[in-house]
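Please read the structure below before turning to the comments.
Of the protein chains in this complex, one is absent; all others appear in place.
And now, chain A:
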Amino acid sequence: MGREVSESCVDSLLTELVSTYSTRFYANKPDLAAHSIEAIGYQVGLQLSERYTMDRPRFSDHLEAIKFICKDFWSELFKKQIDNLKTNHRGTFVLQDSRFRWLSRVSIDPSENGDVSEDNPAGVAENKASLVTKMHLNFPCGIIRGALSNLGIPCAVSADISNLPACSFVVRIKV
């Protein structure tokens, strides 16, 4: 019996969470803000993985656990699977989602860009947009890290947004 959560509520919650941490609590320390948001995601991932792995047989290796994240875990979260999974077979996995739901509605407040320098306004705005987007990605990164560490795989997760709205998560398993 699955319980449903309104998608727009989650979207708004994430936006508000990111803006609260990055402009109110730790306005001058983006690293600290990123870390806090990631830590919240970590706990969410920990608890979600506990629930979603309940009726499954145990995973025999890392690849199986990553596949679980790509398929079942992602469908529970985003109603779709990861589109592409790459690995170098040495503990690095790249999970690519060609249309990441939580980034599909991110936009930048244009009034904040009023003081951009005259010579290269587009570049600065773009740079700022990518910073804000990166901040939003700390949360899903934390979720993946939390889920994997609860399955017994300590790892580091980072995100790459070179071509939006596609988004890839890089998982490096600590040996």
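To be clear about the criterion, a residue touches a chain if its C-beta (ideal position, glycine included) is under 8 Å from a C-beta of that chain, and two chains touch if they have at least 3 such contacts; residues count from 1.
We take it that contacts and distances are computed from a predicted model.
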Legend entry - Name per UniProt, for the chain absent here [options: "AP complex subunit sigma", "Rab GDP dissociation inhibitor", "GTP-binding protein RAB5" or "Trafficking protein particle complex subunit 2-like protein"]: "Trafficking protein particle complex subunit 2-like protein"
Legend entry - Residue touching the undisplayed chain, where the options are A:L17, A:A33, A:L46 or A:L103: A:L46
Inset, instruction - With the full complex in mind, choose from A:C9, A:M54 or A:V175 the residue touching the hidden chain. - result: A:M54
Legend entry - Positions on chain A contacted by the hidden chain, ascending: 43, 46-47, 49-51, 53-54, 56-60, 150-152
